[in-house]
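Single-structure report; data block below.
One protein chain is absent from this view; the other protein chains keep their places.
We just call them A, B and C in the order they show up, numbering each chain from 1.
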Amino acid sequence: MKIAVQPEAFDLGAEVAALYRANPKVGAVASFLGLVRDINEGDGVHALTLEHYPGMTEKALAGIVGQAVARWELLDVTVIHRVGQLRPSDPIVMVAVASGHRGEAFAACEFIMDYLKTRAPFWKKEVTPDGERWVEARDTDDAAAQRW
Amino acid sequence: MKIAVQPEAFDLGAEVAALYRANPKVGAVASFLGLVRDINEGDGVHALTLEHYPGMTEKALAGIVGQAVARWELLDVTVIHRVGQLRPSDPIVMVAVASGHRGEAFAACEFIMDYLKTRAPFWKKEVTPDGERWVEARDTDDAAAQRW
Amino acid sequence: MNINVLYFARLREAFGTPSEEVELAAGDVADLLALLCTRGKPWADELSGQRAFRVAVNQDLAGPDTALADGDEVAIFPPVTGG
Partner (left out) sequence: MNINVLYFARLREAFGTPSEEVELAAGDVADLLALLCTRGKPWADELSGQRAFRVAVNQDLAGPDTALADGDEVAIFPPVTGG
């Protein structure tokens, strides 16, 4: 398991390869990459700042991954979330889940993202032509997390 | 859209980057990587040969991707499936789906894999200590495809 | 009419050929399969319904009542196992 909160960019391909190279029992890796969009709620986004709660962030992510490992037969999981200043098309978060078969990898990857979106203490502030603003939480994210 | 059937290896990270670099509206990329497992049905697998039906393979994959594009709001899709000789831990297939939001990217990626597994004309032959054998189709794959 | 019949994977090996031309009176996929089964083993073993197989007509998955026309490409193969 690898959980990281960092300002630096990450390499999705290298992280996925690290999950299967060491373990020939891995038959499936489902992964997710979240990126800064230039349009949010109709306004152009020039930049994004990601604030977090150091200490709780890592604890929350480890708790979410632990729930996934308890629920599905997984071989390995990597979660990396960036903080600090980001620009449109910059990767923000990646989740990659290795398993023997695809159903469990897909379910666990989506579960981790849905829980991360509602339970991990990160906050986005956007810079738009009208100035800075905190991103509002989306009701659809609560609904997504409540499915599980 | 990119659909390829090839003996050559592919680069998951580069393929995912190609999906979002050109389009700042992409907020989410869900991807799947399928790999050769060294254990299938309890026997060690030394090598795998992937046979396909040239012509129909590409047509079937394009049809599956077309159904996904009609059903979800997607920005781009890449499907690459390898054929020929492969070894344990070699990547076999990748599907990557770019969208504005994660729910559609996850659903379409899993849909494409479930349909590919039951409708795209590829066949696996394994080399085990007991000799060669054709892999049998799994009932769970039919069940997975029938969900959609 | 003439039908170009292709076999893949286990069926290619069982029948010992990747393809053949089959002459068939007007009919559908079920008629073609019935004709092949009249040859006896291994055709009847594989195509009479005890073992699972799939059929594609002109590279689209097809059912037993899909009509056939002269020059059609009909592929017969085991359930797929890619991905």
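For the reader, a short list of remarks on this structure follows.
The working rule: a residue touches a chain if its C-beta (ideal position, glycine included) is under 8 Å from a C-beta of that chain, and two chains touch if they have at least 3 such contacts.
In this text the structure is predicted, and so the values were computed from the model without any measurement.
Contacts of the undisplayed chain with visible chains (whole complex): A. Checked against the hidden chain, the listed residues A:Val45, A:Val93 or A:Cys109 yield one contact partner: A:Val93.
Take chain A: the residues that touch the chain left off the picture are 34, 50-53, 55-56, 59-60, 81, 92-93, 113, 116-125, 134-137.
Note that in this section only the chains that are shown with their structure count from here on.
Touching of two or more other chains is recorded for residues 102 of chain A. Multi-chain contact residues of chain C (touching two or more other chains) are listed as 83.
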